[in-house]
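Note sheet for the following structure.
With one protein chain withheld, the remaining protein chains of the complex are depicted in position.
And now, chain A:
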Amino acid sequence: MTPRVTFAVAARVLAQLRRDHRTVAMLIVLPALLVSLMWWIFHDSPGTFDRIGGPLLAVFPAIIMFVVTSVATLRERSSGTLSRLFTMPMAKLDFLLGYALAFALIAVVQALVVVSIALYLLDLNIQGDAWQLGVVAVLDGVLGAALGLFASAFAATEFQAVQMMPAVMIPQILLCGLLVPRDQLPSVLHAVSDVLPLSYAVDAVIGVANGNGLASGAGGDALVVLAFVLAALGLGAATLKRRTA
């Protein structure tokens, strides 16, 4: 791995995103819009938004990041740029980390927008600190990006990559504690949810919202999310093949 190459990839991805206003809008505005929609839906059932608002701050950014990044490496494979890069001194991890870094920067902006809107416009009540909620939201966006990059290393075509969203993300959304708190799930499903990354993303947000800051309970969950991010990138790099048929 070479930091020079990693940063070159990140800078190039950001330069491409700068030209693609629609994708940037989707990444930054859409999570906030969806959270606002949920607030509106539950407007007449008091307390509901305070319960699910936090988890939504983990779920929406992660899903949207996943969708965008899951086609990222496929685009490079079909354009031939990935082949070219593989003849250059670029480690496979440089490539994925570069993408992850670029999208982490987007995740910071995304989290700033969605957390600010949730707390100050939609009056989401939390016991913990706002900045900690922001940190966890960034981490959850990065998780979505890392899982998307992992999926895109797996898929052979963009057509297959798009199918990864329902296959990889929807089961996690159902089991992450958003619909039913995880400790109330049937025991088998609870056990399954224990190994899914999004569960920890939501646990971390719930922890911060309940006042168990990053220094206590939520911190452990955040570290698990970080471990999933690194594992997804490492496995994704191992899955990318320099030599193809």
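Keep in mind that, in the parts below, a residue touches a chain if its C-beta (ideal position, glycine included) is under 8 Å from a C-beta of that chain, and two chains touch if they have at least 3 such contacts; residues count from 1.
One rule holds for everything that comes next: contacts and distances are computed from a predicted model.
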Key: Absent chain [UniProt protein name; select from "ABC-2 type transport system ATP-binding protein", "NADH-quinone oxidoreductase subunit E", "Phenylalanine--tRNA ligase alpha subunit" or "Dihydroorotate dehydrogenase"]   = "ABC-2 type transport system ATP-binding protein"
Ask   = For the chain left off this view, which of A:P46, A:P89, A:P166 or A:P186 is in contact with it?
value = A:P89
Ask   = List the chain A residues touching the unshown chain?
value = 2, 4-5, 8-9, 11-12, 15-16, 19-20, 79-81, 83-90, 241-245
